[in-house]
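With one protein chain withheld, the remaining protein chains of the complex are depicted in position.
Moving on, here comes chain A:
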Amino acid sequence: MKNDNIKHAAAAAAFLQDREQARWHDSAIWWVRQKRDAQAKQLPEWEQLRALAQQIKAHTLSRLDEYLEQFQRNAEANGVTVHWAADAAEHNRIVHGILAAAGVKKLVKSKSMLTEECGLNPYLEQRGIAVIDTDLGERIVQLRHEPPSHIVMPAIHLKKEHISELFHKELGTEAGNNDPTYLTHAARANLREHFLSAGAGLTGVNFAIAETGGVVVCTNEGNADLGTALPAIHIASMGLEKIVPRLEHLGVFTRLLARSAIGSPITTYTSHFQQARPGGQMHIVIVDNGRSDILGSDDFYQSLRCIRCGACMNTCPVYRRSTGHSYSYIIPGPIGSTLGPSRDIKKHGSMAFACTTCGSCSNVCPVKINLHEQLILQRKRAFDAGTLKAAKKMGLLAMRFLTRHPSLMDAGGKLMRKVVPIVPQALTQHSAWSRPGRELPQMPAQSFKEMWQARKENKQ
């Protein structure tokens, strides 16, 4: 679970102390953004696809209740048990109930940010059930006892040397062997044993199709397939916004998802789960956990269109220079910085300020969420909730006042232009502006207003 007291500015400053590691992080993720660009460019209809995806999701959200009920009816007709969870606690209780009833002692899990959001792992572990994350990246962060730093590439903050060290300690690989193929094989061999001995498999859901009652999981490692094919019980946990109305809509999203996420035309596996295998069980847990509150918000309902591709993180210049671990909410980056504050403005409101409002995220987003605008709107909520630091609030009130009184603003500006050049550098170099290595602008003798007035007088 994540420490939700993290403040982005401080955590990012700490991360940036190791500039070399920070540069590496930035370039590694920028490379994924470039792969995305190259893939997107190959589709002449890319922008139309984004518009279509936006419309399908917008339509679905406008009748979400109907589509959810249709989905439930069709899933139940397929023999699937459908559960509804109002919040994280209920989700965890339901999953535990299913596992306890079947006497399951080990659960293999794949592809689920939702279970991170719900804190499922510690909940089950406290109740004597072992949980094994099976995506390679998720497994790595699980072994390190840390949260994922990215929603698609959970261990992107780590280099292969870190992983080699970890696997040496946890899985007994050779010390100092950093070969990715070797390390991957070691993880795979270890995971294989867990797949074979687990009593149940849990997956996330990328898309749930109302007309068929089936769910679709997109992965690259095939672990979701092993995790559902080997154990007899499959639990699929989904946020209630995952619905698409018809199977024919799926193609729009699968074409966008992998291209946006990792810059490949499609994920290696696009697995459809429709019913339990003979003798097995299939459960779908539909989770609200704050989503219907977001749906009811004029400013933020659009964030429910998200298909969790992670492209907004990859393009975010702040994310790339601060890692996902600098954000207090479990989902980092632009989308996390609207979802987090929506969940709890007091806890996560500061995330909305970790943004220059450059708008690159809104442009890469395959479902065209107005992400950078949402962050500004979340700042309104933070301001109104009184979560701004006192000094900042004072500054804003002063600014408000000066904006109304230009003559005072002129006087203040003049004072600044006269005083700054004579203030000893020792005083200014500790200001937030100058501290990290940035000089103040040179102060001109006159403001434009003064120049303009003088020019007018000369002309007359």
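Here is the rule we use: a residue touches a chain if its C-beta (ideal position, glycine included) is under 8 Å from a C-beta of that chain, and two chains touch if they have at least 3 such contacts; residues count from 1.
Note that in this section contacts and distances are computed from a predicted model.
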Per UniProt, and picking from "ABC-type quaternary amine transporter", "Acetolactate synthase small subunit", "Electron transfer flavoprotein subunit beta" or "Glycolate oxidase", the hidden chain is "Glycolate oxidase"
Looking at the full complex, which residue from A:G119, A:G290 or A:G359 touches the chain that isn't shown here?
A:G359
Contact residue for the chain not shown (choose from A:G176, A:P424 or A:P441)
A:P441
Chain A, residues in touch with the chain not shown (by the definition above):
8-9, 12-13, 16, 19, 22, 26, 30, 37, 40-41, 43, 46-47, 315, 317-318, 321-322, 353-360, 362-364, 376, 379-384, 388, 392, 396-397, 399-400, 402-406, 409, 413, 416-417, 431-441, 443-444, 446-453
